[in-house]
Each structure stands twice: as structure tokens, then as C-alpha cells.
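Structure in C-alpha cells, see below.
Only one protein chain is missing; all other protein chains are in place.
We just call them A, B and C in the order they show up, numbering each chain from 1.
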Amino acid sequence: MNLAFNGLTVVAVSAGAFFFMAGTVGLLRFPDALSRVHALTKADNLGLGLVVLGLLFQVEGPFAALKLISVWLLTLLAGATVTQLIARTARLGTSPF
Amino acid sequence: MAFDTGLAVLVLGVAVWTLAAHDTFAAVIGFVTYGLLLALVWVRLAAPDVALTEAAIGSGVTGGLLLGASTRLRRAEIQAAGEKPGATLRFAAVVLCTLVSAGLAAIVLLLPEPAPTLAPQAAASMAATGLGNPVTAVLMAYRAIDTLLETVVLLLALVGIWSLAPDGVWGGFPGRRHQADSEGVLTFVAQLLVPIGILVGIYIFWVGSVAPGGEFQGATILAAMWILVMMAGLVDAPPVSRRWLRLLLIAGPAVFFAIGLAGFAIAGAFLAYPVDYAKLLIVTIEIPVTLSIAVTLALLVAGPPERAPK
Amino acid sequence: MVADFLLAAAGFVLATVAVGLVRILWGPGDDDRIMAAQLLGTGGIAVLLLLGQVVSLPAAVDVALILALLAAFVSVAFVRGTTRSETDRA
Partner (left out) sequence: MSDATLFGLCGAVLVGLGLFGLIVHPQPLRKILAFNLVGGGVFLLFGAVARRGAAAGFRGDPVPHALIITGIVVAFAATALAIALLLRLFREAGRGTLGSDG
């Protein structure tokens, strides 16, 4: 049982690390700020989700698991809205307010 | 080991970038990164309380403060960039700083064996308070007087900032008035994040008695959330002459000091707690202290009054 | 053994974040640079969570929670910093 959990952790965390690498590659290769923001956030949010999933097999107790998931949700929510603000700043050259 | 070395190199690289960046704004971004990496270092050194403080204050709120200042001072910074010191001074600075670093490095390498520690004393005082977090026990019992003075230092810094207000706006509204976002995204961000942030802040404060966390970390998050709603233009900062505001500011230090004085009567010394009520008294101190620190930190970021009171 | 793997994963993610950071700090635009907050916000949190598991420090999750909140705070401060239409009535 424990071995199976460890195996799942290794698979999920590896996949997460891969997405982080993909995000960085997108950051390096894409030409303009908007597509870079897009590549970065998509890949990194997925990467973090997979890392959290992998760690869920290791933590003890439902409260610790709940906190891990809420870290991911908070990053997702904050990231999505803040990215929109930054993208608008990038599009307009300056802040729209 | 490889991980630690890589992390240390990255910290040094970001520090060099922060110093060498052409533009002040870029340097501030470098500094925020530096704070975040230090939080990783503190986790690695098994100091979670420090990691929480570094993430909240060292990186987050200081970063926000410096970002605001760097955009307002952009023109001044470009003007001043021309006044580079001469080659002799630069060379002398390199020599001096190398010597300082080498001396400190020698001290690190020659630290005594076995390492001196106050951990047993801290553990003894922790047992007397009924707290489960040694760092909170040190802050609130073993070295409580340092913490009391620290809350006073924060207030003194705020008094210093307020006294920089020009005559016409004395006692007025600190900082600029931000307008609400016409497209509503910023309003949405604030409405979404602030309730979560307040919850997290209270949680971090509350677990501080048994686990890493405490009043400084919790208060910083609460302060950041207040600044966030001000930046989103949802509320304005109150004029600094308001009585309720000033009461909130001094409530923490005042309660702390009063209970400290009561220690003479009930436990025989300043800031001593009777064994049976130690935890209760500490929590009684911590709640107003957290509120006062949160308000003080937010007003430190808001700056001196810039608009006349109505 | 799992701990060794998690530490290696943390190092790998930290390295990719560092590479992205070099690109971002290079600029040239400010909006390029503020992406550093985004990149580190997510990548740094992943490293933190992995590291917390390796050194068995459950409070690392709380640090991650704070970082997620304050990365958003810093980004808003950035967006507000570039604002032009503040009413400056002083």
C-alpha cells in the first residue's frame, strides 16, 4: 500500500516537474509578452496541481490535505485574476486605470 | 547538499542582480525574489517561524512598499544615477567589503564546538507558559520585554512618518486616493482575496501558540489585506487624526504594558505570569497586540498624510 | 528514498524557475519583469511544498499559503504603481 502511494507520488511529481520545464521553455521561446504570460501560467498551474496531487499521498490527516489543496486553489484564483491585470498592462502599454 | 549549494548560489546571484540592475524598478523585483528565496532557505534551516515572517514582511509587504516608492521616485533616481563615485572610492569600497565578508566568514568557520545554545532555557520557560511553540514562548515570555519594546519602536517609526506631513495636510489622509477600477478586475481581485487573506491571517496568528506562526506574521497578512482594499480603491485610508485609529494603535502596547505591570503584584516581577494563568494572559496580550501591529504596519506603508482632513 | 526523489524534484523545479528568472530579469519591459512574481509565485510554492515534505516541516504549507497571497499583493502593487490617473490633491 505504502509502496503504491510512493509510486503515485513519484509519477505525479515527475509530471508536475515536466510542466514547470514546459512553462519555462514557453517563456524562452515565445515572442511577445502576452503569449509568454499564457504559456507560463497554464503550464505552471498544471505543474503545481500535479505536485500537490503527488504530495497528497504523503501527508497525514485530512486537515493537512485540505490545506495543500487550498494552496493550489488560491494560487489558481490569484494567478488567473492577476495575470489578467498584467496582460492588460502589457496590451495597453500602461495601466488602464 | 547539491540542492543547498544551488540555493545559496541562486540567493547570491539575485543579490548581485539587485545591486547591478540598471533600473531601480528592476532592482526592486530582484529584491522581492531575494526575499522569496530566503524563505526557502529558512525552511531548509528548519526555522518555519522565520520563513513565515520573511515571506510576509521581508518579501511581500516590503516589496509592495518599495514598488510604490520606485515608481514615484523614478525621475529622481534617474537624475541621481549620474553621480557615480570615483574609482578610488569604489576600489576602497571593494577592499573594505571584502574584508568584512572575509572576517564574517572566518567567524562562521570558527564558531565554537559544541555550539552554545539557549534552547534548554527557552524549553524551561516554554514549559511554564503552556505554549507549544518555542519561538512564541521566547517572544511572549522568556524575552517578552524585547517584544514590548518592539511594538513601541513600530509606533515611533509611525510617529516619525506622520511628522513628515506638510503643515496644510497635518492629521489628514495618508497617501494617495486610488480610484476603483472601471473594468472591475481589480475590484474582483480584492473582493476575492481579502476575505481569504483575513481568514489566513487569523489562522496564522491563532496557531502561533502551538505551531509556527504568531502575532507578527498574522498581523502582516491582515495589514496587507487592508492595503489591498485601499489600492483597489474600495476604501480610503482614514485621516490619521481619528481617535478610534489612535486607540487601535496603542491598544496592543498598552495592554501588554498593563499586564506586565500587573506581573509585579501577581507574580513578583515585570512581565512575569502566574503559572496557572500564563497561557490565558499571553493570549489576552496577543489579540490586541496583533490588531495594533496590523494597523501600524498598514499605516507605515500608507505613508505620511498627503491630503487635508475633511 | 521518496525524500531523495522529492528533494531532486525540488532542485529541478528550482532550476527551471531560475532559468525563467534570468530571462525575465533581462527585461526589457516592466511587465516582463513582474512576471517574475508570477513565475516565482507558482514555482517557488512548488519548491516550498516539496522541501517542506523533505525536511518534514508541515508549516511549509503555511508559508506557501502566505506566498500565494502576497504574490498577488505585490502584483496589484505593481499594477497600481504604473497607474496614471490618481487624484493627487495634496
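Following the convention adopted for this analysis, a residue touches a chain if its C-beta (ideal position, glycine included) is under 8 Å from a C-beta of that chain, and two chains touch if they have at least 3 such contacts.
Source: prediction; values computed, not measured.
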{"item": "In the full complex, displayed partners of the excluded chain", "value": "B"}
{"item": "Full-complex contact with the absent chain, from B:84, B:243 or B:310", "value": "B:84"}
{"item": "Listed residues B:129, B:147, B:209 or B:290, member touching the removed chain", "value": "B:147"}
{"item": "Touch residues of chain B, complete complex, unshown partner", "value": "1, 4-5, 8, 11-12, 15-16, 18-19, 24, 27-28, 31, 34-35, 38, 41-42, 44-47, 49-50, 53-54, 57-58, 61-62, 65-66, 69-70, 72-73, 75-77, 79-85, 89-90, 93-94, 96-98, 100-102, 104-105, 107-109, 111, 115-123, 134-135, 137-139, 142-143, 146-147, 150, 153-154, 157, 160-161, 164, 166, 214, 216, 297, 300-301, 303-304"}
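Assume only the chains that are shown with their structure count from here on.
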{"item": "A-C or A-B, whichever has more C-beta pairs in contact", "value": "A-C"}
{"item": "Computed distance of Cα centres, chain C from chain B, in Å", "value": "19"}
{"item": "Separation of chain A from chain C, taking each centre as the mean of its C-alpha atoms, in whole Å", "value": "11"}
{"item": "Centre-of-Cα separation between chain B and chain A, whole angstrom", "value": "28"}
{"item": "Numbers and ranges of chain A residues touching at least 2 other chains", "value": "74, 78, 81-82, 85, 97"}
{"item": "Sites on chain B at which at least two other chains make contact", "value": "179, 186, 189, 193, 196"}
{"item": "Chain C residues within the chain B interface of the complex", "value": "7, 10-11, 14-15, 18, 21, 25, 27, 30, 33-34, 36-37, 40, 44, 47-48, 51-52, 55, 57-60, 62-63, 65-67, 69-74, 76-83, 85-90"}
{"item": "Complex interface listing, chain B residues touching chain A", "value": "179, 181-183, 185-186, 188-189, 192-193, 196"}
{"item": "Chain C-facing residues of chain B, complex", "value": "2-3, 6-7, 10, 14, 17, 21, 23, 25-26, 29-30, 32-33, 36-37, 39-40, 43-44, 46, 48-49, 51-52, 55-56, 59-61, 63-64, 67-68, 70-72, 166, 169, 176-179, 186, 189-190, 193, 196-197, 200, 204, 207, 211-213, 217, 221, 224, 227-228, 231-232, 306-307"}
